[in-house]
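Shown here: the complex without one of its protein chains, the others still in place.
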């Protein structure tokens, strides 16, 4: 059980955190034919867009209401109206998904009210495009909170109770900490049991690096509005990460049975999912899955030599922190420092004495004496100063390619993560040298008969 | 078209090569319930065993005829007899697979003759266990030659023409350069089209890190004798790597249609396999495969920034060299040095001016000025001296774990390999400094009015 | 709007040295050079982004962003401006204001943040960046900075360019104004020489300044201050003693150049480090101005001698590539201005420029482009990604050179692309950079990967493997 502390500093140094509206737009990127729209200054969108472009090496559709000082004070109605109409005209998306920012929240824009008016005024023009809005002030919470709020808003907007359940349909509400590769793995696991997964959002279809035939100004791939609406008819919904509890509860409220997995990294976590899928499908696990489990067990056996006793400093959003820290702990490593971005009930369960809601400066100070820094790419400076390796996890990872294909869930994903962590430690093994085991002064004094000076040894010339 | 040269040195320094009998025993490890047996001094087996244990982090069943000086001179009949009987008694394998060594080949043991006598003499005792023998002198060829000879010997021993073909059965003859993960990927690719692959040998079942329920003194998993015999009834056989041409030709000789792929790393290579599988199965490619291809194309686009123009030095056995060098070349890199272990027709097709049959000292000398060393773990010393990164490929990889799960074939495998290579380059990017672009002396002289000495600049105190 | 910011923006808009403004009537000039952004169809950074771009390269300064997490948390450590020494500029400082700050005001947190930074990092100065939210709630950063500077004895410079006042371009200038108001002229250099210059508007991306400095060093020209690439606070503070200045053609800091001329009599010219002839012109102009200001006249001859050697050397190295590149078609999309200088550079390498963006170019720039590319010059005012994609897919260009934003438009069209924006690792300045650029274009164009990725998938055109 960890104690959760807040940083007492006035000034955040080397931020670990990213903002809520970006997290919300990230969720919207997992919907098909969608244009995420930040209601704020154009810089808000620009920064977020660049960050995601650098992480995914993909074009990122994302727009701005381009608020300026005057429009902010007057209220953003006009800008939202213009933005929606412009987007409809230029991109004709199935969904325009709006997230507020600190600027418009400070002013107190009634976006729901605006949208009501806009929809009424332009009903014909906007036909065929839905609009959804989520409130995500920058000065509250963090990236994963924005994601969670966005998914909750989507469910609130589009899911109504269903009369029947579709046999074998399994809804998946993944947290923001899962990569497209993770989602693909979850999908495969579910499909393996003859079930039909519907992921909302589904980054594994929109940000997995596919090559479109033509240029599309909106998202391509991802969960459709039909998929979201169809959540109500799922036999069961699997939510992944504590952050998704709210969204899952909304679905439960419309009568969909849900199971929340606080992580899917690790042997027991994956076992739990497999057990559920066996129960839901009534099917046995296929041989391939059994082999994968055996391989993971073997990887744990091989990997424990290298992870056991290692001191790891982790900086990540709550659910990712929990998943990574749990794995490190399960492999015999010590989570010697844990820093996160925002509060979450999961934090008390992180296997470490103390979790700090703080920044990378906090992490760097706590990582002194650690063997590994485990955080996003911004940790590179700290790792260099600490002279320990950095293992990149989370967003952003701007200085590597293939981040979308980083896998850390399921048997295979955990297996490979263990290998990668172990190999990182092996690559940085200390080769012992003659000065590694110095005698303390007390012993040296004793060996010299208690004399303060060294004995003079007679030299015998040959 | 590469020129192939032999090293002119008398002394090999830092061997790249491993021996033929070890390659043969490695192939035997891909057969189920088998005991590989080296006919030689116990050191021959011991070294090979330790090497594979360190690479796979697995118990390796492998025995020795324990020849000593006297038995060598007298001939190994007694030792083989005792070994076979001992193994039968202790392990009762389905197959005892014997590879000769330099020692017994120098003496000229007639092992086929011995086995004839032993089988006759102990027919009852040995019932239920087959014995196969392959000649693999240490002083000829290299690891992949031993593998190729072993597979050829297995086919010669167990495959007879079949009357009928089994619908959908696809034989696979993989080269020694493929990892268990590579084989699993090939299997999945074939199964994706509703076909039924039979791999001979099949390391993906025996050396993939599974956890047995009980202790087994022989191999566990792998191709069975039935699988080998059943090759004759395949609709089609896919051989992977030039080294497998001989084995494939043996199968063609008994009427099995074969296709040889000289590599399965890379987009076009995988396309060719997929095209064949589409033709053989009459089925379209599934959506998942199409997405994987798109992801590979995207990885090539993202990766070319980092691989383009990079100078890479590769040390590997011929088929692995060809696969890796082709990929480097396809991504715009330059294969600036290529060293291999043994001759092969594929070498002339390596995209580099010159391939040397040599050692790691040769590679190190040729790698000066290169950006990357791509070879097995023994390259670590050279890489450290050259101060360039080492990317591990091939056997042995004793200083990392998970080598069996290293994937480099198919769309996914190529995609991940490109990411890993690119990220290796990114991790070692040179950060520019003020002295990166010095002026030549000529320019400096011109700037100083042709004067040999620097101009004295008047200082104006403020 | 904060009256000070408002006044500052007006002063920037009325910039007399900016020929944008010279061609506008009184009213338009008042309105300023910022186009009204189109909601739902806008791209590019805000004024805060621009101010940060302009000032953050000063490497020993602590850059503190006063605002919610988005402004720094989503954006820090994302540019490749290089340093030869201090790393502090790469440290991200932000007040990361929360809900309570929004309600009660963030000035107290800002003041404490400044104290923490000075206590922990002891920088020669702290730059404090205003943002939208803190501007909206009325935090007076000028007052806080003044109080902090007095209290801690360290310069604390307010940079009042909240995002919502305009685009990046405006932010560059507002950032520069902070230097004019609070930094430049506050320190006297220990010594000066007749060869002291300032370089204004150069950010040392990928170390490009270091492709140029050896030329200046060889001539004995001393860079008193580069504003702001690889900059130091003290250097900028004493830059008013330079004899001449070069304003790098991006105009992002024309106000600095012009006001330093006004205030300190430092003549400047507008030059470019991109392209061989541009580089030579730049050296000539520097030498000319310095000699006009009293440097020994032999500098002119020495400069010409250096130019002769270096141009020859560059041409020889480029000549190797010309046969391969001759006639290859380039689409050049720069976010910045003066694309003509890049055009000239590309033409030197045998490349045909089939289109170039003139979004931010002046009338004069456009004339120069016509001069270089001919009357039919394909000048692109604002190309949509869809148009770029189409142009590339139809192979009307062989390669696109642009910033990171349009990168994936080219890549998804499976067409070569080269980064010429702020994140790139490659340096393209001076004679060396030109050779490097040509090498990179050649490397990219001739990568075998392009042909492979364009091969149809087997489900589109079936093929067969080699049959043994």
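The letters A, B and C name the chains in turn, as written, and every chain counts its residues from 1.
As a working rule, a contact is a pair of C-beta atoms (placed from the backbone, for glycine too) under 8 Å apart; a residue touches a chain by one contact, two chains touch by 3 or more.
Remember, it's a predicted structure, so these values are computed and weren't measured experimentally.
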item: Visible chains that the absent chain touches, using the contact criterion stated earlier; value: A, B
item: Sole contact to the chain not displayed, among B:86, B:192 or B:420; value: B:86
item: Residue of B:22, B:115 or B:134 touching the missing chain in the full complex; value: B:22
item: Residues in chain B touching the chain absent from view; value: 9-15, 17-19, 21-22, 37, 40-51, 53-54, 57-59, 63-69, 72, 78-80, 82-87, 90, 101-103, 106-107, 137-140, 142, 211-212, 214-215, 217, 359, 378, 381, 398
item: On chain A, residues whose C-beta touches the chain left out of the figure; value: 239, 245, 248-249, 252, 258-262, 266-268, 271-276, 278-279, 284-285, 290, 293, 297-298, 300-302, 304, 308-309, 329-332, 429, 431-440, 442-444, 446-450, 454-455, 457-462
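The working rule: only the chains that are shown with their structure count from here on.
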item: Chain whose Cα centroid lies at the greatest distance from that of chain B; value: C
item: Chain occupying the most central position, where position means C-alpha average; value: A
item: Computed distance of Cα centres, chain C from chain A, in Å; value: 33
item: Rounded Å distance between chain A and chain B, as computed from the means of their C-alpha atoms; value: 37
item: Distance from chain C to chain B - Cα centre to Cα centre, in angstrom; value: 50
item: Interface hub residues of chain C, defined as touching at least two other chains; value: 412, 414
item: Multi-partner residues of chain A (each touching 2 or more other chains); value: 57, 211
